[in-house]
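Removed from the display is one protein chain of the complex; every other protein chain stays in position.
Think of it as A and B in the order they're written, each chain with its own count starting at 1.
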Amino acid sequence: MLLTTLYIIGITAEAMTGALAAGRKHMDWFGVMLVASATAIGGGTVRDILLGHYPLGWVANPHYLMITCAAGVVTTWMASWVAKNHKFFITLDALGLIVFSIIGSRIAMDMGLPPFICMVSALVTGVFGGLLRDLMCRRPPMVLHKELYASVSFLAGGMYWGLMHLGINELIATVSTLVVGFSFRMAAAKFGWSLPIFRFDAEPEGSH
Amino acid sequence: MLLTTLYIIGITAEAMTGALAAGRKHMDWFGVMLVASATAIGGGTVRDILLGHYPLGWVANPHYLMITCAAGVVTTWMASWVAKNHKFFITLDALGLIVFSIIGSRIAMDMGLPPFICMVSALVTGVFGGLLRDLMCRRPPMVLHKELYASVSFLAGGMYWGLMHLGINELIATVSTLVVGFSFRMAAAKFGWSLPIFRFDAEPEGSH
Partner (left out) sequence: MLLTTLYIIGITAEAMTGALAAGRKHMDWFGVMLVASATAIGGGTVRDILLGHYPLGWVANPHYLMITCAAGVVTTWMASWVAKNHKFFITLDALGLIVFSIIGSRIAMDMGLPPFICMVSALVTGVFGGLLRDLMCRRPPMVLHKELYASVSFLAGGMYWGLMHLGINELIATVSTLVVGFSFRMAAAKFGWSLPIFRFDAEPEGSH
């Protein structure tokens, strides 16, 4: 229940940031709905395809897809409000990241997969929506260049797995992961924590 | 039978436009066959993966893939003829769009999926081949910027679903959807009907 509510908030917020990215590329409403939906539910879709977890979430529950399409179109009417409340959306995005990660970890657990795959499942759910958005909008994928994001998702997935594995009550495991993961992500954004960058400029390309 | 014939015409025409796009990027024959096939049968492939509808069409019927590869290579010999008959190919493309949409809607119906998903399935079948082509050729996806295309596909999928749902004879449902959808698409191309564009240039990017 809690997770479902937060999930709907999360996909709505992600859809709105996706719609803004589409607006920067002057897409039409179809493009806006496509990018909004890919941003919001693309991560879960990729996860389900990788795990062979059918039917996909939005195929079983088409109203999730309707929500993301509607959120995309609504964003075209209130773009400046969304842009003005940038910080509010960073907060929602951080919340969404952890919610998605918990759901991803949980689905892999329910399929009986090992902990590393649960953490990868969390990461794919949390991160691939933004990757798809950046791919569709032909811009450099932010998640590959910015402060800790994928790592937070991966670790949140691991924390949730660990708490559940210890037999802790599901609600407590969920809320603890949400609080810790969210704080971690917000701190990373505030203080600019990031992974080391790998720069390799030496040689011209040649090998396959 | 009618649908199969039209399907083969459709994938051949789509493969040829895909091959031209590959030629604009100076790809080799493998690239030409890859882009031609992705353009022609990529939409159905994405649809089947999203719906978990296995085996994929071209895995069950490899001759479809052979046709698209052959059409790609043949296009390299008659590129200027294809380019000269630009309008003829727009017509075939419009026909293919409706055929793909009907097939997409039908497959989702046969899986017992709700009407909204049938319409999305039509749209994915009709539109994602062109998206893949533009992605592979590193050019802006046309379908996100041009006259009504995805919308026609979505509505054609809905019309076919509606007619079948009313218990109308399959041939009549197919032909009616073809006539209406094709006319709608050709009119949109002729008169430049399009969805509203969302332009958002105000703020620099920052949020995730």
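The rule is short, and it goes like this: a residue touches a chain if its C-beta (ideal position, glycine included) is under 8 Å from a C-beta of that chain, and two chains touch if they have at least 3 such contacts.
Computed from a prediction, not measured in an experiment: that's the story for all the values here.
Q: Among B:Leu2, B:Met66 or B:Leu171, which one touches the chain that has been omitted from the display?
A: B:Met66
Q: Considering the whole complex rather than only what is displayed, give the residues of chain A touching the chain that is not shown.
A: 49-52, 113-114, 116-117, 120, 135, 140-141, 143-146, 149-151, 194-203, 205-208
Q: To test your reading of the contact rule: which positions on chain B touch the chain that is missing from view?
A: 17, 19-32, 34, 45, 49, 54-56, 59, 62, 65-66, 76, 79-80, 83, 86, 89-90, 93, 130, 135-136, 138-139, 142-143, 146, 149
Basically, only the chains that are shown with their structure count from here on.
Q: Need the CA-centroid distance for the pair chain A / chain B, whole Å please.
A: That pair's centroid distance is 29 Å.
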